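Attaching a single structure in structure tokens format; questions to follow.
Of the protein chains in this complex, all but one are displayed in their positions.
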Amino acid sequence: MDVFVYGKRQPLPGGFDEFIAVDGTAIVSIDLHQGHLADTPDCPCPAPRAREVVDGVNRFHAAARRLNVPVIHVKSVVRADGSDDIRGIKSAWRYVFPLFVGPIPNSDAHALEGSRWTQFVTQVDARDHVVDTKKRLSAFYPTDLDFLLRNLGIRRVVLNGCMTDCCILNAAFDASNLGYRVTVARDLVRGTNAEMEDAALKMISLHIGLVAESDDLIAEWGRQRQEQTAGAPALRQVAARG
Amino acid sequence: MDVFVYGKRQPLPGGFDEFIAVDGTAIVSIDLHQGHLADTPDCPCPAPRAREVVDGVNRFHAAARRLNVPVIHVKSVVRADGSDDIRGIKSAWRYVFPLFVGPIPNSDAHALEGSRWTQFVTQVDARDHVVDTKKRLSAFYPTDLDFLLRNLGIRRVVLNGCMTDCCILNAAFDASNLGYRVTVARDLVRGTNAEMEDAALKMISLHIGLVAESDDLIAEWGRQRQEQTAGAPALRQVAARG
Amino acid sequence: MDVFVYGKRQPLPGGFDEFIAVDGTAIVSIDLHQGHLADTPDCPCPAPRAREVVDGVNRFHAAARRLNVPVIHVKSVVRADGSDDIRGIKSAWRYVFPLFVGPIPNSDAHALEGSRWTQFVTQVDARDHVVDTKKRLSAFYPTDLDFLLRNLGIRRVVLNGCMTDCCILNAAFDASNLGYRVTVARDLVRGTNAEMEDAALKMISLHIGLVAESDDLIAEWGRQRQEQTAGAPALRQVAARG
Partner (left out) sequence: MDVFVYGKRQPLPGGFDEFIAVDGTAIVSIDLHQGHLADTPDCPCPAPRAREVVDGVNRFHAAARRLNVPVIHVKSVVRADGSDDIRGIKSAWRYVFPLFVGPIPNSDAHALEGSRWTQFVTQVDARDHVVDTKKRLSAFYPTDLDFLLRNLGIRRVVLNGCMTDCCILNAAFDASNLGYRVTVARDLVRGTNAEMEDAALKMISLHIGLVAESDDLIAEWGRQRQEQTAGAPALRQVAARG
């Protein structure tokens, strides 16, 4: 299987079974909701580049479900009265992002509980899991994502969604610090701009985990499932241990 | 005061008192120890670019102490028997960083409790605080840094140390998610290379907090302390609230 | 104001302003929902003694709102598919509580998302806050309660609800460890039986915080609010510091 090391495609050497074993793996899809993706002027926190990945994410998730890889959708939801964001300790991006992009007209509506801005754009299957208490950039704090992963017996996560240079990168740091093996699906994440996307993936490849194409992950997992069916036990044992 | 937004120096507009108020601010200096900075072939996790900031960090800390801004030194220490790293869930960088830089000869010795690799290179004053249970990329998990900051009544942190594109960036994410206002001292952090340093600072300026020169921070804090002495109460009140 | 020390009523001496200052205080009401309180044979996790406190809790909350003390309602909700409880790492009480009380007929339905068992029995006002990701005995892990309290600027919590000897006691431990000052409203908590209620309150009074009557808390807070109106600043300053 190929991975991208500092932006350069190359074959993954041996010794990475803890990262790529299909058993114990879950997909964590981050913030692919209307609040980032809506193509309307009132979109409260636009991440327009991420619209490009929606179809690919849906296909990736469908393929993963067929291989019995669970899919977890994480989304930002803050209390409707603003008590844990704009009327509390206001999210830092509300201060600093406008210094770069200028005023964001409807940003106060971002992630408000009960609003359309919390609706997923990607397909959520009945078998999937949802974490809907993301409040800031992290998918882990103060959510129950780590708790859910423990309950599911997950040891490895594959990330997709937006934005590469903030919430994806933050989730990659957190997951890795907590002991999960991390892979980022390079073609299924988008960020502020091409420069930041490229840099975030480079950082991940240097310090945190693997960066790979989603098709290559599906192919690798499919191969493992076939071996399991055929009785070859090699990677299964890794999964049980890893 | 000037800050750097996506790499561009510009004056900080109003509305950022929560970030720059001197009261309630602490400096968090990350991993400026022999394990990264030693200029010997057995340095277990070399971050040679960070050697450049040691003198500047010492001066910054000295000036901060004179302004009654507490200094917290964080360092990586893992158990000497390897149980929480190389013989446990091995740090992810041990897998992926060598894909970029090649084998790291003495990396197994990194951060081992009791070894010289855990000795600070920067000066630690009797008034300073030390957090010595950093285990992975985060300065917050699984350490007591947040607990210490709560006990000190801290609301704002200024980060320096290494490496910009992993542990500094990770600490910036964590601190911000926990509700602390974050500033990174641009001249006092170093990373993997110039490209990654530049990109990490851009990400911080977009999503997390302020990026500023250490001299400008000292000047701003000094100005506030003088105003306080003169009895002008403006920023004091912010500090009490913020 | 009187408190109960190891079950014995006595006047609270000086030096406890950090615990009783009305500013910075929030009420945390735990698990007063149908899943514990329903008086039907299919109640999945019966805590029948707690039915006695519902009216008192409602009165306490109403009085607190008039004094601008925020009310936070915490409830247990687990995923409807059982993935984070009965089909995951099953809650420990499911194993051990039946050793004492015998089989609990409908216990698998406890706290299932979307079921009536997650409906509050107590009144939830539009100004109140709800934390609905309690999964186990703790009100803090893996919920966003601490995050919410930070955002609200809360330093002191007053607990009511059920059960005294598990979730109330657990919340008291957690809140105290996190640096909040804890008071338990003695008349507004109920547990497994009188012996366990009495013992849990004794433990709290020994190690964690204050045990007091709800009426005495309201009276104390009302007195402070009157003093504030009258301009007496004493406890206000404590609240700002504490």
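Letters A, B and C mark the chains in the order given here, with residues in each chain numbered from 1 onward.
Note that in this section a residue touches a chain if its C-beta (ideal position, glycine included) is under 8 Å from a C-beta of that chain, and two chains touch if they have at least 3 such contacts.
Worth saying up front: this structure is predicted, and the values here are computed from it rather than measured.
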Identify the visible chains that the left-out chain touches across the whole complex.
A, B, C
Check the options C:F60, C:W117 or C:Y141 and report the residue that touches the missing chain.
C:Y141
Sole residue of C:D55, C:D125 or C:E195 that reaches the chain not shown, by the stated touch rule
C:E195
Could you tell which one of C:L169, C:A185 or C:L217 touches the chain left off the display?
C:L169
Option from A:S29, A:S76, A:S107 or A:N151 whose C-beta touches the chain left out
A:N151
Which parts of chain C are in contact with the chain that was left out?
3, 5-6, 10, 13, 15-16, 19, 89, 92-93, 95-97, 99-100, 135-138, 141, 165-166, 169-170, 173-174, 176-179, 181-182, 192, 195-196, 199-200, 202-203, 205-210
Residues on chain B facing the left-out chain by the touch rule are 79, 81, 83-85, 88-89, 127, 129, 133, 135, 141-144, 146-148, 150-153
Where the unshown chain meets chain A, residue by residue:
147, 150-151, 178-179, 240
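We take it that only the chains that are shown with their structure count from here on.
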Would the interface of chain A with chain B count as same or different, where same needs over half of all numbers used to appear in both copies?
same
Roughly how many whole angstrom separate the Cα centroids of chain B and chain C?
38
Contacts with two or more other chains, residues of chain B listed in rising order
178-179
